[in-house]
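Heads up, one of the protein chains got dropped from this complex, but the rest are sitting where they should.
So, subunit A:
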Amino acid sequence: MTWIWSNLDLIWDRTLDHLLLSVPPIILSFLIAVPLGWLAHRYRVGRGLILTVVGLLYAIPSLPLFIVLPFIVGTTVRSPLNLIIALTLYGVALMVRVVADGLASVDRDVRQSARAVGFSSRAEFWQVELPLAGPVLLAGMRVVVVSTVSLATIGAVIGAQSLGSLFTDGFQRGIQAEIVAGIVATVALALLLDGTLVLLGRVLMPWTRSSRRKATGVSAPLQARTLPTGVAA
(Lines give C-alpha, C1' and ligand atoms only; values in the text may rest on other atoms or scores of the structure.)
Protein backbone atom coordinates (compact mmCIF):
# COMPACT_ATOMS: atom_id res chain seq x y z
CA MET A 1 0.00 0.00 0.00
CA THR A 2 2.85 2.39 0.75
CA TRP A 3 4.06 1.96 -2.80
CA ILE A 4 0.68 2.97 -4.17
CA TRP A 5 0.38 6.11 -2.04
CA SER A 6 3.85 7.30 -2.92
CA ASN A 7 3.37 6.59 -6.63
CA LEU A 8 -0.08 7.98 -7.33
CA ASP A 9 1.40 10.36 -9.92
CA LEU A 10 2.93 7.47 -11.84
CA ILE A 11 -0.34 5.50 -11.79
CA TRP A 12 -2.23 8.57 -12.99
CA ASP A 13 0.24 9.17 -15.85
CA ARG A 14 0.04 5.55 -16.99
CA THR A 15 -3.76 5.73 -16.81
CA LEU A 16 -3.72 8.71 -19.18
CA ASP A 17 -1.32 6.84 -21.51
CA HIS A 18 -3.72 3.93 -21.36
CA LEU A 19 -6.73 6.09 -22.24
CA LEU A 20 -4.89 7.56 -25.23
CA LEU A 21 -4.08 4.02 -26.41
CA SER A 22 -7.50 2.50 -25.94
CA VAL A 23 -10.10 5.18 -26.70
CA PRO A 24 -9.14 5.81 -30.37
CA PRO A 25 -9.33 2.07 -31.27
CA ILE A 26 -12.75 1.83 -29.60
CA ILE A 27 -14.17 4.71 -31.65
CA LEU A 28 -12.39 3.69 -34.87
CA SER A 29 -13.50 0.08 -34.67
CA PHE A 30 -17.14 1.18 -34.42
CA LEU A 31 -16.82 3.54 -37.39
CA ILE A 32 -15.13 0.86 -39.52
CA ALA A 33 -17.27 -2.07 -38.42
CA VAL A 34 -20.65 -0.50 -39.22
CA PRO A 35 -20.14 -0.24 -43.01
CA LEU A 36 -18.36 -3.63 -43.13
CA GLY A 37 -21.12 -5.24 -41.08
CA TRP A 38 -23.70 -3.64 -43.35
CA LEU A 39 -21.96 -5.12 -46.40
CA ALA A 40 -21.88 -8.54 -44.72
CA HIS A 41 -25.56 -8.19 -43.89
CA ARG A 42 -26.63 -6.90 -47.30
CA TYR A 43 -24.69 -9.14 -49.68
CA ARG A 44 -24.54 -12.90 -49.34
CA VAL A 45 -21.19 -13.21 -51.13
CA GLY A 46 -19.69 -10.45 -49.02
CA ARG A 47 -20.93 -12.12 -45.85
CA GLY A 48 -18.88 -15.30 -46.24
CA LEU A 49 -15.75 -13.45 -47.28
CA ILE A 50 -15.91 -10.64 -44.71
CA LEU A 51 -16.83 -12.87 -41.78
CA THR A 52 -14.07 -15.35 -42.66
CA VAL A 53 -11.43 -12.63 -42.88
CA VAL A 54 -12.44 -11.00 -39.59
CA GLY A 55 -12.66 -14.43 -37.96
CA LEU A 56 -9.08 -15.21 -38.97
CA LEU A 57 -7.94 -11.75 -37.87
CA TYR A 58 -9.41 -12.44 -34.47
CA ALA A 59 -7.39 -15.64 -34.20
CA ILE A 60 -4.04 -13.84 -34.51
CA PRO A 61 -2.30 -13.53 -31.14
CA SER A 62 -1.73 -9.94 -30.11
CA LEU A 63 1.96 -9.93 -29.22
CA PRO A 64 3.09 -11.29 -32.62
CA LEU A 65 0.68 -8.87 -34.32
CA PHE A 66 2.19 -5.93 -32.41
CA ILE A 67 5.61 -7.03 -33.67
CA VAL A 68 4.76 -7.82 -37.30
CA LEU A 69 2.40 -4.89 -37.95
CA PRO A 70 4.98 -2.07 -37.87
CA PHE A 71 6.87 -3.74 -40.69
CA ILE A 72 3.68 -3.84 -42.75
CA VAL A 73 2.35 -0.33 -42.08
CA GLY A 74 5.70 1.39 -41.57
CA THR A 75 5.39 2.53 -37.95
CA THR A 76 7.91 1.63 -35.27
CA VAL A 77 7.33 -1.21 -32.81
CA ARG A 78 7.14 1.08 -29.78
CA SER A 79 4.95 3.77 -31.29
CA PRO A 80 1.44 4.18 -29.86
CA LEU A 81 0.13 4.38 -33.43
CA ASN A 82 1.19 0.77 -33.99
CA LEU A 83 -0.83 -0.38 -30.97
CA ILE A 84 -3.80 1.75 -31.95
CA ILE A 85 -3.91 0.12 -35.39
CA ALA A 86 -3.60 -3.40 -33.95
CA LEU A 87 -6.25 -2.80 -31.30
CA THR A 88 -8.56 -1.30 -33.93
CA LEU A 89 -8.18 -4.47 -36.01
CA TYR A 90 -9.30 -6.59 -33.03
CA GLY A 91 -12.20 -4.26 -32.33
CA VAL A 92 -13.32 -4.45 -35.96
CA ALA A 93 -12.96 -8.25 -35.92
CA LEU A 94 -15.25 -8.40 -32.89
CA MET A 95 -17.76 -5.84 -34.08
CA VAL A 96 -18.37 -6.71 -37.74
CA ARG A 97 -20.19 -9.92 -36.87
CA VAL A 98 -22.22 -8.12 -34.21
CA VAL A 99 -23.26 -5.40 -36.69
CA ALA A 100 -24.28 -8.00 -39.28
CA ASP A 101 -26.27 -9.96 -36.67
CA GLY A 102 -27.78 -6.78 -35.25
CA LEU A 103 -29.00 -5.58 -38.63
CA ALA A 104 -30.35 -9.05 -39.39
CA SER A 105 -32.28 -9.00 -36.12
CA VAL A 106 -34.45 -6.07 -37.22
CA ASP A 107 -37.97 -7.31 -37.85
CA ARG A 108 -38.78 -7.69 -41.54
CA ASP A 109 -42.28 -6.30 -41.04
CA VAL A 110 -40.84 -3.14 -39.53
CA ARG A 111 -38.54 -2.63 -42.50
CA GLN A 112 -41.37 -3.22 -44.95
CA SER A 113 -43.57 -0.76 -43.06
CA ALA A 114 -40.86 1.86 -43.35
CA ARG A 115 -40.73 1.27 -47.08
CA ALA A 116 -44.51 1.37 -47.30
CA VAL A 117 -44.72 4.81 -45.71
CA GLY A 118 -42.17 6.09 -48.20
CA PHE A 119 -38.70 5.77 -46.61
CA SER A 120 -35.88 5.64 -49.15
CA SER A 121 -33.39 2.82 -48.65
CA ARG A 122 -30.93 5.32 -47.19
CA ALA A 123 -33.50 6.69 -44.74
CA GLU A 124 -34.56 3.17 -43.90
CA PHE A 125 -31.00 2.33 -42.87
CA TRP A 126 -30.30 5.48 -40.84
CA GLN A 127 -33.70 5.96 -39.25
CA VAL A 128 -35.02 2.41 -38.90
CA GLU A 129 -32.45 -0.37 -39.17
CA LEU A 130 -29.52 1.24 -37.37
CA PRO A 131 -31.51 2.54 -34.36
CA LEU A 132 -33.35 -0.75 -33.99
CA ALA A 133 -30.09 -2.68 -34.13
CA GLY A 134 -28.77 -0.22 -31.53
CA PRO A 135 -29.12 -2.37 -28.41
CA VAL A 136 -27.25 -5.24 -30.10
CA LEU A 137 -24.52 -2.86 -31.26
CA LEU A 138 -24.25 -1.45 -27.75
CA ALA A 139 -23.81 -4.92 -26.30
CA GLY A 140 -21.07 -5.60 -28.85
CA MET A 141 -19.31 -2.31 -28.14
CA ARG A 142 -19.29 -3.09 -24.43
CA VAL A 143 -17.27 -6.21 -25.21
CA VAL A 144 -14.96 -4.18 -27.46
CA VAL A 145 -14.41 -1.59 -24.72
CA VAL A 146 -13.53 -4.09 -22.01
CA SER A 147 -11.30 -6.22 -24.21
CA THR A 148 -9.49 -3.25 -25.77
CA VAL A 149 -8.65 -1.79 -22.38
CA SER A 150 -7.43 -5.18 -21.22
CA LEU A 151 -5.46 -5.90 -24.41
CA ALA A 152 -3.71 -2.53 -24.44
CA THR A 153 -1.62 -3.67 -21.44
CA ILE A 154 0.22 -6.21 -23.63
CA GLY A 155 1.95 -3.34 -25.41
CA ALA A 156 4.07 -2.82 -22.30
CA VAL A 157 6.04 -5.95 -23.17
CA ILE A 158 7.34 -4.32 -26.33
CA GLY A 159 7.86 -0.97 -24.62
CA ALA A 160 4.69 1.01 -25.33
CA GLN A 161 3.68 2.76 -22.13
CA SER A 162 0.32 2.00 -20.55
CA LEU A 163 -1.02 0.63 -17.29
CA GLY A 164 0.68 -2.57 -18.46
CA SER A 165 4.01 -0.88 -17.75
CA LEU A 166 3.15 -1.27 -14.07
CA PHE A 167 3.14 -5.06 -14.63
CA THR A 168 6.49 -5.26 -16.39
CA ASP A 169 8.12 -2.75 -14.04
CA GLY A 170 6.62 -4.37 -10.95
CA PHE A 171 7.76 -7.78 -12.13
CA GLN A 172 11.32 -6.67 -12.87
CA ARG A 173 11.68 -4.80 -9.60
CA GLY A 174 9.76 -7.34 -7.54
CA ILE A 175 7.06 -4.92 -6.35
CA GLN A 176 3.84 -6.84 -5.89
CA ALA A 177 1.81 -3.73 -4.99
CA GLU A 178 2.68 -2.18 -8.33
CA ILE A 179 1.27 -5.15 -10.27
CA VAL A 180 -1.86 -5.25 -8.13
CA ALA A 181 -2.32 -1.50 -8.62
CA GLY A 182 -2.01 -2.02 -12.38
CA ILE A 183 -4.62 -4.79 -12.42
CA VAL A 184 -7.07 -2.82 -10.30
CA ALA A 185 -6.56 0.34 -12.38
CA THR A 186 -7.06 -1.58 -15.65
CA VAL A 187 -10.25 -3.24 -14.45
CA ALA A 188 -11.54 0.06 -13.02
CA LEU A 189 -10.81 1.90 -16.27
CA ALA A 190 -12.58 -0.83 -18.26
CA LEU A 191 -15.65 -0.64 -16.02
CA LEU A 192 -15.64 3.17 -16.13
CA LEU A 193 -15.59 3.25 -19.94
CA ASP A 194 -18.20 0.48 -20.02
CA GLY A 195 -20.44 2.53 -17.72
CA THR A 196 -19.96 5.60 -19.92
CA LEU A 197 -21.06 3.56 -22.91
CA VAL A 198 -24.17 2.31 -21.11
CA LEU A 199 -25.09 5.90 -20.18
CA LEU A 200 -24.49 6.99 -23.76
CA GLY A 201 -26.78 4.19 -24.91
CA ARG A 202 -29.54 5.40 -22.58
CA VAL A 203 -29.28 8.93 -23.89
CA LEU A 204 -29.15 7.92 -27.55
CA MET A 205 -31.77 5.18 -27.31
CA PRO A 206 -34.43 6.47 -24.92
CA TRP A 207 -36.88 3.81 -26.10
CA THR A 208 -34.83 1.04 -24.52
CA ARG A 209 -35.41 2.44 -21.04
CA SER A 210 -38.88 0.97 -20.64
CA SER A 211 -40.42 -2.27 -21.89
CA ARG A 212 -37.16 -3.07 -23.56
CA ARG A 213 -38.07 -6.15 -25.56
CA LYS A 214 -41.30 -4.91 -27.10
CA ALA A 215 -39.92 -1.61 -28.23
CA THR A 216 -36.66 -2.66 -29.88
CA GLY A 217 -38.18 -5.06 -32.36
CA VAL A 218 -35.46 -7.51 -31.44
CA SER A 219 -37.11 -10.78 -30.56
CA ALA A 220 -36.09 -12.33 -27.27
CA PRO A 221 -34.46 -15.50 -28.65
CA LEU A 222 -32.49 -13.53 -31.20
CA GLN A 223 -31.37 -11.16 -28.55
CA ALA A 224 -30.17 -14.06 -26.48
CA ARG A 225 -28.30 -15.43 -29.45
CA THR A 226 -26.58 -12.30 -30.67
CA LEU A 227 -25.94 -10.62 -27.37
CA PRO A 228 -22.63 -11.74 -26.01
CA THR A 229 -23.02 -13.75 -22.84
CA GLY A 230 -21.96 -11.88 -19.81
CA VAL A 231 -23.10 -8.65 -21.32
CA ALA A 232 -26.71 -9.68 -21.80
CA ALA A 233 -27.41 -9.53 -18.11
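The working rule: a contact is a pair of C-beta atoms (placed from the backbone, for glycine too) under 8 Å apart; a residue touches a chain by one contact, two chains touch by 3 or more; residues count from 1.
FYI, contacts and distances are computed from a predicted model.
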item: Identity of the absent chain, which is to be given by its UniProt protein name, from "Osmoprotectant transport system permease protein", "Biotin/lipoyl attachment protein", "Phosphoribosylformylglycinamidine synthase subunit PurQ" or "Aminomethyltransferase"; value: "Osmoprotectant transport system permease protein"
item: Residue among A:Val68, A:Ala123 or A:Leu204 touching the omitted chain; value: A:Val68
item: Option from A:Leu21, A:Leu94, A:Leu138 or A:Ala160 whose C-beta touches the chain left out; value: A:Leu94
item: Footprint left on subunit A by the chain that the document does not show; value: 55-56, 58-65, 67-68, 71, 90, 94, 97-98, 140, 143, 146-147, 149-151, 153-154, 156-158, 163-164, 167-168, 170-171, 174, 176, 179-180, 182-183, 186-187, 190-191, 225, 227-233
